[in-house]
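As structure tokens, the structure follows; a few thoughts come after it.
Rather than the whole complex, this shows some of its chains in their spots.
Labels run A and B following the written order; every chain starts at residue 1.
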Amino acid sequence: MDEPYFRHLFTPELESPVFVEGLPGIGNVGKIATRLLIEYTHAKPFAELYSPSFPDLVLINEEGICRPPRYECYASSTEKTHLIMLTGDTQPSLEDLVAHYDICGRILDFIEKYECDRLVTIGGVPISEPKGEVYVAATSPKLAADISGKGAKIYGEGRIVGATGLLLGLAKNRGLKGICLLGATTGLTADKEAAFSVFKFLMKILEIDVKTEN
Amino acid sequence: MDEPYFRHLFTPELESPVFVEGLPGIGNVGKIATRLLIEYTHAKPFAELYSPSFPDLVLINEEGICRPPRYECYASSTEKTHLIMLTGDTQPSLEDLVAHYDICGRILDFIEKYECDRLVTIGGVPISEPKGEVYVAATSPKLAADISGKGAKIYGEGRIVGATGLLLGLAKNRGLKGICLLGATTGLTADKEAAFSVFKFLMKILEIDVKTEN
């Protein structure tokens, strides 16, 4: 195993799904928000991604059962929106640049097979006094303006590191459309509140009905 | 030489062999236990693995003869069990993630050619006051329960680094069965006692007759 590969569990029937990514990162906002979406939409895991750039170890659960670190793909079909969601145990080391590009490219190959052409990537943005803001960056001015009109702030003049940024940038080069949602967080601990703010905003723009009390 | 390769010395006749791995690591438990098994079963070296991710040096023996660092495969046939055993001089650097995955994948390819579908990997687990305990992690709950029933403790909620963990995790993804035995050790020096505890336990579960006095 000297390159990343997908392991299929089953092939979901999806129509023009939206792809949502949330991996471990700043304040773990992306991973927690995506987990909330997976649970809320009763999504099912249908594929796993393994990579030789993930840590060279196995994770052991409470029963003593091992498995290598991985990304997991979930599928769900809500009334208005079909979804592919990606989360995982880890990300490649930030120093392993080629691994990041390679894995993001393969994820895009994978979702394009499902005729997915819209992406939402989720992360956190470190801010000293966060108040539940959600920031947006996008692949086009129109898309940025649309999402901004629904309540997100434009994330201008910065950079977004790791898969959350790179997936969007490489998607743009392929002609796909997408946005990145960044939850304001101190980033010091796993930030459930920031993740919940992004989750609620995401439900709104995906037009998924949701009743929650904060 | 830009990728790992096996060098065959001879082809042993083996029937459904069990694969046992013990490489240098915590307390050197895995390597010492495997060496004991090699000696006890009068095993013969039949293959060598060389890798460009091993140290860029040669080892010189007392006669002044050089050889590159390597892994060695031994074969033996006891009354009830055929064995392939792997030990070696070194492991790739823990930072060289891809090398670890690549080499483990090639080892699994290699043993599958010998129709081996059961693995035992051996390592050490650092504990402040070890008392000869042997821990087990496995590819399935049934296997973990079986081995636990023979006297090992379940190694739950942790991680196992390096080849000892990764071989098992990648084997599981291929549908192979296996266990990892971890000898409790302070890990400060080469721990012969911990290795001997694992060796004895291993002899029991492999059903190899052994008379020893601790």
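The criterion applied here is as follows: contacts are C-beta pairs under 8 Å (C-beta built on N, C-alpha and C of every residue); 3 or more make two chains touch, one makes a residue touch a chain.
What you are looking at is a predicted structure, and each value in this text was computed from that prediction instead of being measured.
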Q: Please report the number of identical subunits in the complete assembly described by this file, where 2 are shown.
A: 4
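Throughout what follows, only the chains that are shown with their structure count from here on.
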(Q) How big is the rotation relating subunit A to subunit B when the fit is done on Cα atoms? Please round to the nearest 5 degrees. (A) 90
Q: Compute the distance, rounded to whole Å, between the mean C-alpha positions of subunit A and subunit B.
A: 38
Q. Which residues of subunit A touch subunit B in the complex?
A. 1-2, 7, 50, 52-68, 93, 96
Q) Across the complex, what residues on subunit B touch subunit A? A) 94, 97-98, 100-102, 104-105, 136-141, 144, 148, 154-162, 165-166, 168-170, 172-173, 180
